[in-house]
Every structure is written in C-alpha cells, then in structure tokens.
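Excluded from the complex is one protein chain; the other protein chains are retained at their positions.
Residue numbering begins at 1 within each chain, and the chains themselves are lettered A and B in the order written.
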Amino acid sequence: MATSTSIDSATLAMPKGVSLWDDAWLRLRKNKLAMFGLGFLLLVLVLCLLTPWIAPYSYEEQDLRLGAAAASAEHWLGTDTFGRDLLTRILYGGRVSLLVGFVATAVALLIGVTYGAIAGYAGGKVDAAMMRFVDILYALPFMIFIILLMVVFGRNLVLLFLAIGAIEWLTMARIVRSQVQNLRQQEFVEAAMSLGLSPVAIIVKHLIPNALGPIIVYTTLTIPNVMLLEAFLSFLGLGIQPPESSWGLLISYGVETMEEYPWLLIFPGLALSMTLFALNFLGDGLRDALDPKASRD
Amino acid sequence: MILKRMHWAVLFLSLLLVGCGGGSEERRVDVGTREGVLHYGNGAEVQGLDPHIVTGVPENHVVSALFEGLTSKNPYTLESEPAAAKSWDISEDGLTYTFNLREDANWTNGDPVTAEDFRWSFERALTPALGNLNNYMLFPIANAEAFANGVIDDFSQVGARVIDRFTLEINLRSPTPYFLQLLDHYIAYPVHRANIEAFGSYTDRVSRWAREGNMINNGAFELTEWQVNSHIRVEKRASYWDAENIKLNAIVFYPTENLVTEERMFRDGQLHRTNDIPLDKVPVYLEEDPEHIVIAPYLGTYYYMINTTRKPFDDVRVRKALVLSIDRKLLNDTVLEGIMDPSYALVPPGTLGYQPPEIISFDPERARALLAAAGFPNGEGFPVFELLYNTQENHRKIAIAIQQMWQTNLGISVSLLNQEWGVYLNTQENQNYDVSRRGWIGDYVDPNTFLDMYITDGGNNRTGFSSQRYDQLVLEEAPTRLNQDERFALYYKAETILMDEVPIIPIYTYQTKMLKDSSFKGAPSNIMDHYNWKYVYLEASE
Partner (left out) sequence: MWRFVGLRTLQAIPVILTVITVTFFLVRAAPGGPFSSEKAVSDQVRAALEAQYRLDLPAYQQYFSYMADLFQGDFGPSFNFPSRSVNELIFQGFPVTLELGLYAMLIAVLIGIVAGVFASLKPNTLQDYMPMSLAMIGICMPSFLLGPVLVLVFGIWLDWLPVSGWGNSAGDKLLPSITLGAMYAAYIARLSRSGMLEVLSQDYLRTARAKGLPEYIVILKHALRGGLLPVVAYLGPAFAGLLSGSFVVETVFQIPGLGRFYVQAAFNRDYTMILGTTVFLATLIVVFNLLSDILSAWLNPRLRYQFRK
C-alpha cells in the first residue's frame, strides 16, 4: 500500500469487491475511540430495544402529588413535574430519537447522495437544472410547508421521517455534488471512463467511495440536527404526541425549568450528547478507515 | 506556527472581554422610576393602534393610553367614572343615555372633542365595509346591529344623536346594565375624522394614520415611537385637559412573547411589570420573593368543550362522566401550582355578585356508574378519542394530567392532539374535534358575556349544544329585567340548564399572574386586568 494512490486502491477494490470494506473494518478495529463509540452505541441501542422489559416504571404513570423530585432510591434520575420517572422517560424517548435520527438521516442520505452524485457527474445543463430545483426547495417557507403537511396527512411517525428527510437532503446534495464535481476531474475517473465503465458504475464504485469522508462527516452532523428538528415538529403538532416523548422534547421542556429542576435538562442532555459523541467518534473512525489514503499518515 | 493560531484565539477572547465591560450600570427600571418612565411588558406584539380595527389585549393597553372614551373605569372599584363626558343622565326605563361632554377636552392638534366626533366614530366603527371584528360590542345601541349587518344604510336611524356641540344622546334597544362599561372599550373611543380622511377612506383598514407622527388622538398620552417588535413609546401630553393629574411622563411598551425571557428581563431590571410568569417560576417567587409576584382573579374560564354532535358524546351520561371524573383540586394543587381556582361552571363566581350553580363536582363513582349506564362499563368498548389543544406549555400540561385522570377513573383512552393556533381555530370553527380546549375572557363584567355564547347556533357555541329554554332565558327574558337580582336569577336558571347538559367541562377560573417592581403603584389588580393610566405612578422605595 505504500505507494498506492487513489487510482490503485480503487482499481484494486473493484475485482474483489469486498476488500475496501474488509480493509476498513481492520483499520477501524485498531481505532480505540471509534470502537468505544461503536460499543456505546450498541449499548444504547440494546437498552432502547429492551426498554419495555427493563424500564422501572411505565412512561405515562403519573404521581401528581410527588411532582418534580430530584434523584432518589425509587427514581434514580428523579421525576418530572407529573411525577413520572425520568429514567423511564429517557429510555422511551431514546427509542423515538434513535429511530427518527437514523431513519430520517438514512432517507436524507439516500436522496441527497444520489441526487448530488448524479448532478455532479452529469454536469452542464442537467446539473444546473437539478441544482436550481434544490434552490427552490431551500427557499420555500418551511413552517408553512410543515403546517400544510400536518393538515393534509394528519400526524404519524412515517410522515415525520419523510418531512425531516425531505428537508435535510438538500445540503447533503450540495456537498456531494461539489465533491463529485471535484473528483470527476481527477485522473482515476478519467481512466475509468476510458475503460468504458458505465456512469452508474463510476458513480457507485469510484465517486461515492472517494467522497465518503465528507459524506460521513456531514451525516454525523445531520443526526443531531434531525433529532432536534423532530422536537420542533412535535412541538408544532406534527410527530409524536404526549405522553410519549423524545430526547429533543425532553430537553426543550427541560430548558424552561433549568433553574428550578435542573435534572430535567441535565439527564436527557447527557443521554443525547453522549450518544452523539459516540456517534461522532465512530463517524471519524469510519471516515479514516474508509479513506484509501488515510493509512499512510 | 501553532502560536500563530493561538494569537487569533487570544485576540478574540480579549474582544469578548472588552464587550463585557458595561456590567455595573444602573438598572433600567431605576432610571425609569426616577424619570417617571414606566417600562411595561406587554405580551404579544401590538398589531395596530386604530381603535376600530384592533382586537387584542396588548393593543388595549396602548390604545387606552392614547384615546379616551365617554367614560373610564376606576381601577379599584371598576365603576364607571367621567372621562370625555363630565356627566350623564339615564332615563327611567334605562333606554336613553344623555352625555354632557367636557368642553375643555381636546385632540392633540388642539381641536375640541365634540359630540359629533363621537357620533361619527360610532358610525365608522359600525360601518360594514370596515370589517370591525368587535362591532358586536356596540349592538346594545338601537339599530346598531341592523346597520352593521347592512340591513339599514342610514346611520341616522341608529340610536346615537348629536343634541348640541357637547351633548350626545344614545338610545338602546334594551336596558343594558353594563352599557357604561362598554364605553370604556376601544370600540367606543373617538377618532379624528379629518386625520383619518387625510390618509384615505374612513373604511380603509390599510391606512397610515394610526402611526407615530401621523396620529391625532384625544387621550392623556401621545405616540412618539413605534418600532415593530422592539417597543412603543407614548409620552404625557401637556395639552390634555387633566394633564396635572397624570403622574407618568412616558410609558414604554415591550413585546414579550417569550415568558422565560420576560421573567429574566424582569430579574435584570428591564421591566417594571411583566405580562405573565411561567407556572414553574410561581412557587419560587412565592417562597423567595413574594412581594414581587401578583396573583389575582381574572374574569375568564378555562374549559374543554365537547362536540355533542359526535357519538358517543351525544349521550349526556357520557359527557357527565367526563366532567365528573376530573379532580380539579388535585390538578390545581399540582400542575397549576395551586394558584388557579377550580371551576365548576361557566361564569366565574362573583361576577358582579353573581354565583353560578354548583351542580358538578369530582365524583368518580358516579362518573363510572354513568358511563356504565351509557353502555361502557369500566370504559370497555369506549372509542379512543382525541383531545385537541393549541400549542402551548400549560395547555399541554393540563391535557396530560386530564388524560391520565380519565384513564384511571373511567378506564378510557384519550390521545392528545396539539395544533398550531391557526389550524386549531380552523378545526374548532369546522367543529371537527371530539373534545377541545377553550378559554373565554369576559368582554365586560356581567354573566351575559359568558352565557350568550351557548345560544343555539351562536357563532361562539361550536359544540352543537342547543336548548330552546336556554335561548329564551338568555336572549329574551334576562335582557328586559331592570332589577339585577331578577336578571341574575334568570341567568342562574340558564346556567343550570347548561351544567345539566354539560356541553362543556369547566376546569378553572383564570388568575392573572405577573411580576411587579415595588415602585409600580396605582395599578391595583382587578378582574378585568384593567389599568387606568391616570392612576398609575412610580415611586422609588427607600
């Protein structure tokens, strides 16, 4: 690998088809932080999956007389203003947040990468038309759009994913496009073209893998964005409704009472930020592992 | 090389610290108190200052400083007292009011305020083309409703007549004991004809007359600054007829939509008075700073309404079950921090001495029995229904608590549905809900302002509730009684019908809650949350 350049690793990757990923996994395993991130994420995932069986209370069970109480032996993380167990609510909230975070980001990723790659590869008029369409979507009044969606489709989680994905893919498309446009000029792509590879093959096998770095970075940025957007949409009435909750919603309610009941902000905040940190470590690790050039440094 | 970059950081940090220099200034309210300038948290942003177009409470606070009606209210007793009219006579039958106007009252341009000014202003307020949302407030005047609805075109048939330059006669369609109160509402304020016509037709909503620099007004203050979403400043007017009794030199109104920010502005010494306070802050202030928090009864009821046209809510037993299974006291003591008043009827208790019937209570046993009788023993087979509320923190909290109470006490499931304000209003208007939050604030101090909502097909009814006897009592019998006790007895009967049929679920009687600086005086709490700016003054405490 010592003298490898982009073109080498890309062409090497092609015939075997798996070596890029095998290779990446090997490198990822050496990255302690990334592995820690992966482990933490898996832990959170398992906890959230098992929530209905391991949660100490029901997420809607109230004890109005108790109200908001700090941590105690019965309620490890305290209770909210309705006397509901905060730990339970964080666990249940995690289910919603993780689901929204990953699914909506996946939607955004799928649309954004495909769209951006096609626009960047095609160039010329097709690119111009496609990017002007992105401009239009950027400029439409988002709130009105959401209010309309809410009324036309009623509220449900699927719609929430779609709405969020539909908004978040725009920036992804711009980033991918500029990367692809950039890469297209490089020798290895021209080489692949002269070998007679189809555009789809070039995009999938050469352009996207080489743009993975920025894509992964932006994805790790999109997930927190999406989770917070979910809180905003739920707040407006699209999405989940009380007594269900999500990390974003727990935090936004926690802000209002951060002086009186700080634990209502701190614990959901910790849950969210630790998950995002883990995600970020993993993302960075993946970026480095997938980058064909990274191993040299 | 790294140091090179560090330089940036150091430079930036020092910039930050320079910016922090101005810390120990005198608080804005202290400067204001010294100079007689009141800093007033006014809630939502003021949309306009044309008295015949505006609709909100924040607008009222500003408009009432700029304009003066025939009467005003004493903030301590809420009784009407002379304003632009120095005196008035009421005929025996309660139908004719004769107002003697003050000859020294003037507009900001020096013109005297005349009877014709008032007559023309009533005509403008009622002219259909203006599209005045509050025109119904003037309907007690004879033929006003017919004119406003375009049935008659000739305003001379409406009961407002100029006797001479300073005498105005008003004829009513039926004795309206609260009529004097209405004259203090912005709908009844006079506007300056030449001023309005200089900027367009008198029926134009879109007009630049009601702005700083353009406006001619007759109140104690004049408009000097208005920066949308920033502040409105009004200053004492030296030529006002009672200028010597005006204690404030200026009032600055700030839009304070965000409650958390507003409370912090108060703590930072930026406001003499807030419009509201977050519920979660109430216990903190009650305990640590009780002299700055004000909680006082307000003429309004918070309730849920039930769509009686939908199954199973067309069954009165089901409605009763919902009503009886809410523990209002527990709700108030916990979610509402103990500051509201649990409510068991529509009209707030003690409105001019009126006491509403107390038919409903918290009785889960009976509620379960009623639900079983309606065919849903232990809530079995009861459809999941939706509880609608508009997006707001307190509505959410109350809905969550009540959702749980119905679940526990009746075994029925409710799903919550919050909608943005415009969507929520639309859903209500189309009666496209199961159970929905509603609040009603009285327009004037009289049970009628609540009870006339639930007449058959009334625009504010929105529940499908209909009772002939109720309509008769509220529309025909009560308005003709001159004796207040008799009239209230009829209202009591009507409200008894309403609470037997329960198209609504009363939850609590509103309380105003706000923060007040100790220098802010002459603004006692009253059920209308009404300020008479003449009485307000600032006095530094030692």
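Here is the rule we use: a contact is a pair of C-beta atoms (placed from the backbone, for glycine too) under 8 Å apart; a residue touches a chain by one contact, two chains touch by 3 or more.
Just so it is clear, the structure is predicted and the values come from calculations on it, not from any experiment.
Touch, as defined at the top, links the missing chain to these shown chains in the whole complex: A, B.
Interface note for the absent chain: among A:64, A:160, A:175 or A:192, the touching residue is A:175. The chain not shown here is touched by just one of A:26, A:128 or A:195, and that residue is A:128.
Check B:184, B:337 or B:420 against the missing chain and you find that the one touching it is B:420. Screening B:132, B:195 or B:351 for touch with the missing chain picks out B:132. Note that of B:207, B:418, B:509 or B:526, the residue touching the chain absent from this view is B:207. In the full complex, subunit A touches the omitted chain through residues 5, 31, 33, 128, 132, 135-136, 138-141, 143-145, 147-148, 151, 171, 174-175, 178-179, 181-182, 185, 213-214, 217, 220-221, 224-225, 228, 251-252, 255, 258-259, 265, 269, 272-273, 276-277, 280, 284, 287-288, 291, 293-294, 296-297. Seen across the whole complex, the unshown chain contacts subunit B at 1-2, 4-5, 8-9, 12, 16, 19-25, 28, 45, 47-50, 53, 55, 128-133, 135-136, 148-150, 204-211, 227-230, 254-258, 260-261, 264-265, 267-268, 270, 420-427, 429, 439, 458-460.
Just so we're on the same page, only the chains that are shown with their structure count from here on.
Across the complex, subunit A is touched by residues 260, 278, 280-281, 283-284, 330-331, 334-335, 391, 393, 396-397, 399-401, 403-404, 415-420, 422-423 of subunit B. In the complex of the two chains, the subunit A residues touching subunit B come out as 60, 62, 64-65, 67, 81-82, 147, 150-151, 155, 235-237, 241-243, 253, 255-257, 259-261.
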